[in-house]
Every structure is written in structure tokens, then in C-alpha cells.
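Note that this complex is displayed minus one protein chain, with the remaining chains in position.
Should a chain be cited, it is by its letter among A and B, assigned in written order, with residues numbered from 1 in that chain.
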Amino acid sequence: MAADGNGFAPEMTTSSRLLSPRAVDALLTIGTLAGLLVLWYWANASRAVSSLLLPAPLAVAEGFITLVTSSFFYGHLFATAFETIVGFALAAVAGILLAVALSQSRFVERIAQPYIVVFQVLPKVALAPVLVIWLGFGFESKIALSAAIAFFPVLVNTMKGIEGVPANAVRLMRSLAASRRQVFTMLTVPVALPYIFAGLRSAATLALIGAVVGEYVTAREGLGKLLVTFSANAQQPLVWATTAVIGALGLLLYGIMILISRRVVWWRA
Amino acid sequence: MVASNGSMATQSMAHAVKASSSSALGAIQVEGVGKVYPSRRGAASIVAVKDVSFSVAAGEFVSLVGPSGCGKSTMLMAIAGLTQPSGGRVVIDGQPVTAPRRSVGVMFQTPELFRWRNVLENVLLPVDVFGLNRAAYLERARELLRLAGLGAFEHAYPQELSGGMEQRTALCRVLVADPSIVLMDEPFGALDEFTRERLNIELLRIWDATRKTVVFVTHNIGEAVFLSDRVIVMGTQPGRVLEDVQVPLPRPRTVESMRERPYHETLYHIRDLLGLSH
Partner (left out) sequence: MAGVSAVDPTVESSIEGQANARAPGTVPGSNDDKPGLDPLQRRWVEPIVSLGVLITFLLAWTLSSQLRLISPLVLPPPASIATEIMDVVRAPWFLGDLVATTTETIVGYLLAAVVAIFLGVVLSTFRRLRRIVYPYVVVFQVIPSVALAPVLIIWLGPGISSKIGLAFTISFFVVLVNTIEGLERVPANSLRLMTSLAASRRQTFLMLSLPAALPYVFAGLRTSATLALIGALVGEFITSTAGLGRRLVEFSFAMKADSVWALLVLIGALGMVLYGIVALIDRRVVWWRA
């Protein structure tokens, strides 16, 4: 291993090493995970930790296989994914449209500003029980919660992006006698896009949170509902497996957003 | 960095650009222009400029010089139609300016290149905005770029350019649609002295060949004297014209012009006007 940071290894040049320091670090990253797994395994095997609190790694793996090979799992997965994606899409469209509409008039924007700030700070998850009562136990209430939570980052970021258009760039366009529409499509949209995508990335994760929380409260199906059920039945390995699935879904959504955003706003790098 | 083929290249750049309009368009009259900005927080409003009058003949190169805050940019924006004077008016070729027009191009201190357009596409921006046929201007844009020493960079993105190259691109952009008036607001102010001087020389060559009307804002007195037929010296509080100074240097000018006596005399005269000598 490298003698990093102690400053007493002047002879060690990177070129003479078998692996670059980056590769060593990457290995250590993986090693950390492996170490944690071993620790986890040992904690259970030695009964240092009750399997009620933390089931053994193999039990969780088994639980995971039980879960993904069960007939009911995909219905729940689909429900959560569907709620998340629809909620996200609604939030994205509404957030972007409202931001563009507000930016058309500075007066209206300033009037709206205090309301946006207030609603942004409110804990939207508190709406979960109400939405269930209003819209029923089905997916509508989860979509609504999802959208409500994901909406504000899109709105706020889009507004910020539109505001971020440099004054001189606007003057340049106007000196060319560009129409409002031309300024919008040729300048405002490209400038705002990186911000919009930052908002959409946040929104993707938040939409999933909205769906899961909605399902916690009551639902016919969905991963959140599954999680609560397993938890109530003390099926610990399945609880852990389901938690991992939700985590993976979150990562996947985020990854997709990153990929799309790299494609669309390629010039950011 | 900056192209070393400067002098020869710009000679021919001038020819390439000359091609089009040679009609004597581009005369500017500034008639008693004043500009008051309402200040923030309801305090007294700011009188940016007060009763400024001067005129620029078609094909003339005129600089506005003065300390910062004296209203140089404000005057330029008024000529560009980007801001409306609170009093007086600006007349271009007999017509009062009420809005930006295609025949007037503006260049800012910041290049304002669009990061999502490559160099060539940035140069073609006016063509796109005017709704002209890109194909018809492609050769001209390429020619301008080549002669600005950026021929190899047409597919590069602004992020990959040095400051000097960015401003060269901006210069090509302002010229591509052949405006009769070019307004420049401290265009090279953010560049280092060497780059600035080289770009000034290139600018003069282009101007010599095209004889577009140029209004050039700077706070560098030497630069103003070297470039201009006349230097309009402005003072602050409120922004106003102190003197309209003729530059008695013959054209075409070269670096050698800066060694000549009239250059120094004019320079010191302007320094005196601005109270810099003591």
C-alpha cells in the first residue's frame, strides 16, 4: 500500500508501481464494501447482532431472490415506477411551463415570489394522508404527492436558469433586432437548460420519495406498501431486500437523468 | 493563441470584407442626449449623461474616452437603440433611432459567445437571427475567420479559446452581416496589452479597407488616439462632453504612428482635459 501523506516515501514514484494510485483507491473503495460485508457476516454469525435487527447477508440475498422470483413483486415494482414517472413528468411539465410563464413579466414574477418561497419550504409530504382521502387508495393519490414534491425544484431551478441569462448576451441579441421568440429559443433556453436539468435530477429522486411515502400511508400496491407489510409481519430479510430495490430504483432514475442531461446539455463540460 | 500571421492576413481580410457596401451610409447625429436612471430604494435618481451632442460622419472612426461611470456605455447603448434617451435623440442616416436595427452591430467587452455554438456557428448568429440563408454567408464567415487567424478553429467551441481568440470571433460575428455602423464597448479591455495592441492594429486595417462607421468606447487614452479620427472626451457628474478632439495623425497608421509627435501631443492634451497630468 502507498505511504500516502506521511511524506517519507520520496523514492516511490508512481511509474514504478504496478497500479496507479487511482486504481488503488478504487480497489480500496471496493475493499471497504467487502470489509463491511465481512463485518456484517461476522456480526450475525457470532450473534453479536440479533438477526431480528439485522438479518445475515445470505438471508437478505435469499430474501432478494424470493422477492424477485415471486409473482407479486413486479406488480408492486411497476406501480411504484409508474407513479414516480407520471408524477415526475407532471411536475417537470408544470414546473417548466409555470417558470416560463412567470418570467414573461417581471411584475407577476415578483408578486409570485413570496408564495413560491413559502410553498417551497412547506413539508409537502404532510399532504400524503389528505391526498389519499381525496383521490383514493389507488395510484392517483401517489402521483399527486409525487408531483407536488417534485414540482418545486423544477420551478425554482428553471426560474433561476432564465434569470441567469447574462445581460450583455440579451443586449447582443437585441442589438440584432431579434424577436422575443428568437431571444427565447436561441439564448434563454440553452442558458436555462443546465439549471432545468439540475432541477429535474432532484425532481426524479423526490418523485420516487413521494410515491413511496404515499404508499406508506395506504395503498393497494407498490414497493412502499410492500415494505410496510413485510415490516409489520417481521419478515426482516424481505424488508431489507425491498429497501435495496427502492434504493436501486432511485439510483437508476438518477443515472438515467444524468445520462439524458449529459446528452442534452453537452456543452456544460 | 493569437495568430502570428497577423499583418499579411489582415491585409487580405480587409479585401474580403470590403466587397460589399461602399455607399456612404452610417452617419450618426447625437442631439442633446440625456439619460436619467431611476435609482434603487427611492433615493435621488442618477443622471448618467446630460445634454450630450456630437456627430459621426459615415466612415469615420470616433472614440469615446472618459473615466468609468461617465456614461460611455450609456451613449453607445442609445446609439444602438438598446436604451431610449430621457431627452434629446439619436439620428442615424436621417432617421431617429427608436429600436435596434440590423445595420448597426454591437461588440461588448465580454465576447458573449454561445457555448452551445461552435466558432463558425457563433459567427453566423446574426445571419440566423436575420433569417438569412446560412449557405450564402458560409464562405464569408469562413473567410473572416481565416483572416482573423481562426481558420483552424471554426469547429472549436468557445470554451477552448483564449480571450483574444474569443474577441476575434466576436469581431467576425459583428462583421459577418456587413453592418454600416459598428459600436464597440471596450472590446479589448479585458485582454492583455500585447493582444490588445495586435487586435487594435488588425481592427484598423479592417476599418481602413471597409470604412465602416466605428464608435469605439475605451478608457485607454493611447488606444483611442491611435485608432481614431476624433476622440470625444467625456467627464463625469453628470456625464458630458468635455471636448471633441481631432487626431492629426495621418492614415494608414502603424505601430510607428505611436512614436510620432502628434500622437503624444494629442495624448497629453486629453490627459490634461481629464485632469490626469498633475
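What we mean here is this: a contact is a pair of C-beta atoms (placed from the backbone, for glycine too) under 8 Å apart; a residue touches a chain by one contact, two chains touch by 3 or more.
All values derive from a computational prediction rather than experimental measurement.
Which residue, A:79, A:92 or A:239, contacts the hidden chain when the whole complex is considered?
Only one listed residue reaches the unshown chain, and that is A:239.
Residues of chain A in contact with the chain that isn't shown?
4-5, 25, 28-29, 32-33, 52-53, 103, 105-107, 110-111, 114-115, 118, 121-123, 125-130, 132-134, 153, 156-157, 160-167, 170-171, 174, 180, 183-184, 187-188, 194-195, 198-199, 201-203, 205-206, 208-209, 212-213, 216-217, 223-224, 227-228, 230-231, 236, 239-240, 242-243, 246-247, 250-251, 254
Going forward, only the chains that are shown with their structure count from here on.
Along chain B, where are the residues that touch chain A in the complex?
Listed in rising order, the residues are 77, 80-82, 99-102, 104-106, 108-110, 112, 114-116, 125-126, 128-130, 157, 159, 183.
Which positions of chain A touch chain B when the two form their complex?
Touching chain B: residues 166, 168-169, 171-178, 182, 186-187, 190, 267-268 of chain A.
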